[in-house]
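Not every chain is included here, but those present sit where they belong.
Chain naming follows the written order as A, B, C and D, and within any one chain the residues start at number 1.
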Amino acid sequence: MEKDRVLRILNQFAAGQIDQEQAWLALQPPAGTDLDFARPDLQREDRCGYPEVIFGQNKSAAQISEIMQRLAEKSSQPILATRCSEEKYRLLQAQIPQAVYHAQAKIISLTREEPVPRGLVAVVCAGTSDLPVAEEAAVTAGFLGARVEKYYDVGVAGIHRLLNVAPALQKAKAVVAVAGMEGALASVVGGLTAAPVVAVPTSVGYGAGFGGVAALLAMLNSCAAGIGVVNIDNGFGGGYLAGVINRQSCHEENA
Amino acid sequence: MEKDRVLRILNQFAAGQIDQEQAWLALQPPAGTDLDFARPDLQREDRCGYPEVIFGQNKSAAQISEIMQRLAEKSSQPILATRCSEEKYRLLQAQIPQAVYHAQAKIISLTREEPVPRGLVAVVCAGTSDLPVAEEAAVTAGFLGARVEKYYDVGVAGIHRLLNVAPALQKAKAVVAVAGMEGALASVVGGLTAAPVVAVPTSVGYGAGFGGVAALLAMLNSCAAGIGVVNIDNGFGGGYLAGVINRQSCHEENA
Amino acid sequence: MEKDRVLRILNQFAAGQIDQEQAWLALQPPAGTDLDFARPDLQREDRCGYPEVIFGQNKSAAQISEIMQRLAEKSSQPILATRCSEEKYRLLQAQIPQAVYHAQAKIISLTREEPVPRGLVAVVCAGTSDLPVAEEAAVTAGFLGARVEKYYDVGVAGIHRLLNVAPALQKAKAVVAVAGMEGALASVVGGLTAAPVVAVPTSVGYGAGFGGVAALLAMLNSCAAGIGVVNIDNGFGGGYLAGVINRQSCHEENA
Amino acid sequence: MEKDRVLRILNQFAAGQIDQEQAWLALQPPAGTDLDFARPDLQREDRCGYPEVIFGQNKSAAQISEIMQRLAEKSSQPILATRCSEEKYRLLQAQIPQAVYHAQAKIISLTREEPVPRGLVAVVCAGTSDLPVAEEAAVTAGFLGARVEKYYDVGVAGIHRLLNVAPALQKAKAVVAVAGMEGALASVVGGLTAAPVVAVPTSVGYGAGFGGVAALLAMLNSCAAGIGVVNIDNGFGGGYLAGVINRQSCHEENA
């Protein structure tokens, strides 16, 4: 609890404006807001700078809709729900007509005021099959306030395609490298730029790719430094981390 | 190759100052500097902002010494060699007396001018056994120019110890969370701060910890967003990424 | 075989009330009751204090119905069948109209006399997706005679939600901690209560969660003591163990 | 923070006995006690009923000694350090002469007043190679106040050995089943008793036992209910959980 609030309560009690029991209660941390099925973390934005993002995969449209509205009451930033099918979006639209669907990224957004894009997050991916994950990263970073540039299908087997975009990458404040199969993209990108690289392994590939494990291990074992890895197919996580890094860099820039 | 240099060569050739073969050669990318056993990447600092860091584990003191000197000729930033035993350091000291050994971090450094600490990287770890990895991270981040604060032994089974340091963490530009066993520290830290969190799993623990795999998986599956993971026991990688994020934030700050 | 029964047989034989062959047979352990497809363990309640629970997953409604009735003849405690779809329940209802379906927990119960809830089992879960497993645990513990309180969606990334319910947890005789993803909930709960904690990993999550393995490993490697782990998604197993612990504590209480 | 303490501070402030800043500080949670290398969790006993147990494996004798003394100042219960070699004990004895070494269990204990053994924890193990782990469990449970009975070398390939001890197991308030290889002991024991069973897999065995993984998986997949599993070779964890269950049962008994 922030100091101001504690002092206010202390003074109210000392002044007799509130009684002992009221002071006791007021000094408790604010209770979570209970829905029947969920306790949205309404203080998340205060602590982490961005409201809770809804993981839509196992939730019904009705549940997403209810949490989304609850979060939107508290925040002026965009509210996001990831891993939502188009069908789920259609059902939700009945409740929240202004919600927008980002089809490739499978994200539903509810935006009061568009963030002004600042800084630069570059999203690169190795093959066309990695596109949905890359889009999830790009859309997420965008909603965290980043200007986003995308360079897709720049796999390392045709290394000149990647070298061609190197100058562009070097201007970014964070690069998201999305790749399945052998996941070598992260290492090569990591050796080409001074910015932090967020590596997102994808489950693209077959056989001994083991659903993204090969790419994940490659990225964790990268011979280049300055690389942080997120979960397999976790485009949201990658875009979020890149967005946070970008925001912080720009925040400082303007301070 | 940067445009200026290309234009200069073109003009020299057109002016007849160099002949056709010389121009051809000059347009080739600069060759790596070959030692007998290694090709130090002398352009790394230009591309990535920091000179190549030597992975000392499988190299002899003589090899490390030779690479270190070669790198130091090109850069005014500190040159680092990680995973070096004290014995290796003693041998190297004969060649490079001004080299310094950081015992817990097992890092040898060669510094021409001390970087002025800027920004803030916080390093937290879950137990005393995680200390060597945490120190590797802290020392590395320091050499990348970060002011470093350390909060050790703040495991989640005594959650109040962690909550006590939360205000400190919230001032950092990057938090390095080092933990073995169940690796839950990253998730709790991730929920307490707006800064990017770099998670470093350690091989501390036994049995079904599988040498750090349990902690690694926990960190990759964190329910908190804004977390990037590095390899098991890779304190260097964690400190480097945090240092890069911190540097970039401060660079912007001052621009 | 209990001593009384052996003595009775010995005396009957000595008294000539039964002959040698009858005595031989009577001294054999009671044969299992063979259905065509199963041998219900009718002595389970005598040995373990609770009748056999039917694992419904690979059995037909007819099979479940037949075993359920056979078990109900022997016991006055509730008979349970877990992992039953609603459709299976509908078919079974034709045979056993008084059977009840617990939809979220996917449990069918057949109760002669409701157990009076005693003691307290607290069921906490990390996210709304863990709900079906948590419900399976809660319903099971209830049928084993426990009073049950549920605290859902209290994941560690919003640690204050969990701290808010800590006082409630501290009153329980057993806490069931249900979590997927990084499974950190068990460790934090384990550090907040003196009661035994039963950890249930769930397959919630994606990518490198490996269907619950990440959470399972985290729970096995918990830095908190006093935690026992059950199989992935095994809400029944978690609720049963908690129910047994609770029952034993209360049994002693009243003795 | 307990209510009484908050009310006292409020009243002191209202009465002008402390000023605003003092009240603010007093309302903060008590800071951990920092040693140079560790932050002993001195409130653990208040929250969990037993003081922090020291994991001795990666700590020096001096570190263990210092933490042990710090913990002993706060608690009248026995202070334990697990995974300590005999050599470490010898060094520590110079500092704490009254410390006792339990050689097979590799535990150092520091006891002010011996707990009066209550209830009953039975420790069974499958083979003589499992003995060190079983002893670690037995010693731990004993220090948590349990009367302990041991039944060793009762593996399932000679099932009558186990059946012979079944009546004894049925009197226990918790059974610790320690087994390597195929880990079948837990399932058979689980089917013989109404008490909660704590299963401890060991790394005994070779080849496809994978250092205890085979036994661990067997125990997690037990066809018997009422079993909680701890980490491989974690005799301490098994004994602690059994001790907690036993204590709670007896606590109720006497209440």
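As a convention for this text, contacts are C-beta pairs under 8 Å (C-beta built on N, C-alpha and C of every residue); 3 or more make two chains touch, one makes a residue touch a chain.
Keep in mind the model is a prediction, meaning the values are calculated, not measured.
Chemist: Going from the 4 copies shown, figure out how many the entire complex holds in this file.
Modeler: For the whole complex in this structure, the answer is 8 copies.
In this section, only the chains that are shown with their structure count from here on.
Chemist: In terms of touching chains, how many steps apart are chain B and chain C, taking the shortest path?
Modeler: Contact-graph shortest path, chain B to chain C, evaluates to 1.
Chemist: If I rank C-D and B-D by number of C-beta contact pairs, which comes first?
Modeler: Per the contact counts, C-D leads.
Chemist: Let me have the rounded angstrom distance from the C-alpha centre of chain C over to the C-alpha centre of chain D, please.
Modeler: Taking the average C-alpha coordinate of chain C and of chain D, the gap between them is 25 Å.
Chemist: Mind checking the centre-to-centre distance between chain B and chain D? Centres are C-alpha means, answer in whole Å.
Modeler: One centre to the other, that is 39 Å.
Chemist: Taking each residue of chain A in turn, which ones touch at least two of the other chains?
Modeler: 44, 216, 231-232
Chemist: Using the touch definition up top, name the residues of chain C that touch chain A in the complex.
Modeler: 127-129, 131, 152-154, 157-158, 160-161, 163-164, 204, 206-209
Chemist: Give every residue of chain D touching chain C within the complex, in rising order.
Modeler: On the chain D side, the touching residues are 44, 47-50, 53, 170, 173, 190-196, 198, 216, 220-221, 224-232, 236-237, 240-241, 244-245, 248-253, 255.
Chemist: Touching residues of chain A toward chain C in the complex: what are they?
Modeler: 28-32, 37-39, 41, 43-44, 52, 55, 57-59, 63, 201, 203, 211-213, 216, 231-234
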